[in-house]
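Every protein chain but one is kept in place in this view of the complex.
Now for chain A:
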Amino acid sequence: MKFRLSDRQVGVLFMLPLILAVAVFLVWPIAEAVRLSFVRYNPLRPDDQPFVGLDNYLFVLEDPLFWESFWQAIVWTGWSTVLQAVIGVGLAMLLHQPLKGMNAFRGLLLFPYIVPTVVIALNWRWLFNSEIGIVNHLLMSAGVIDDRIAWLSTPTMAMTSAILLNVWKYTPFVVIVVLARLQTIPTELYDAAKVDGAGAFRRFRDITLPQLAEVLAVVIVFRTIWTFNKFEEIYLLTRGGPGTSTYNLALYAFDQSIANLRMGVGAAAGVIMLLLLLAGSMLYIRVSGFGREDKAA
């Protein structure tokens, strides 16, 4: 005799692990973060968690460091996203050309995406070392600069280095998505435009860009949301420094929770990040038509 499950039972059975996992690994931590944001919680005294209402939120919103982090996060996100989009589209166009050995170039140019952030941060600290770093050496011997630049110890340059790191690591993401889209543009469009006498620039402006518009919008929303919330890239490179000049909201939340032992305040900052993110996701759903069966992926 053989035990056989009905179709219906299999369908439900296969869903059970996911339902459990979503409850444990998604709903629970977020609910817990929201709860924490309404209590005073010092991890050294876990049994004492008085409810404090909106105090944590008021603390965050009145904290100058929070607003400094917020504006710095916008600078960091804006530059990173724009540079990634521009360089990404340019690279994707180059990699789309029919050329022998293109796969090797594609592989090498996508490589930064898989390099651990810790590794990149270490490499960056070494490349941009102000005393003996190779970047200063190359810039000086090329005559671009006369004196060594203190890359990681002045506010503007620290932010610049962090943005460069982010662009280096995540431009491949844009390249891959755009490249995949480029390959689906019918070549007839270009042939017809050529017959009509359109030059390379006009073909780019009138055919390529409109065809890419949708996927680019999606990529930009994604990259904006992720970049805005990045923690490791900044923390490992500058620890938010010099001073607090490269803090963003993720570093702010981390700092409050770990260094200042104010888990509640950190959680409140996290919830604010989450609300901003939800607004961004709404935008994404609008832009991409996500959820409609035919184009959900």
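Following the convention adopted for this analysis, contacts are C-beta pairs under 8 Å (C-beta built on N, C-alpha and C of every residue); 3 or more make two chains touch, one makes a residue touch a chain; residues count from 1.
Everything below uses one rule, namely that contacts and distances are computed from a predicted model.
Candidate names were "Gluconate dehydrogenase", "NADH-quinone oxidoreductase subunit C", "Carbohydrate ABC transporter permease" or "Glycerol acyltransferase", and the UniProt protein name of the unshown chain is "Carbohydrate ABC transporter permease". When the whole complex is considered, the residue among A:12, A:61 or A:192 that touches the unshown chain is A:12.
Within the full complex, the residue among A:116, A:186, A:210 or A:243 touching the omitted chain is A:116.
Here one chain is not drawn; of A:163, A:176 or A:216, the residue touching it is A:176. Where chain A meets the omitted chain, the residues involved are 4-5, 7-8, 10-12, 14-15, 17-18, 21-22, 25-26, 28-30, 32-33, 36, 43, 46, 91, 94-95, 97-99, 105-120, 122-124, 126-127, 131-132, 134, 137, 141, 168, 170, 173, 176-177, 180, 222-223, 225-226, 229-232, 235-236, 250, 253-254, 257-258, 263, 266-267, 270, 273-274, 277-278, 280-281, 284, 290-291, 296-297.
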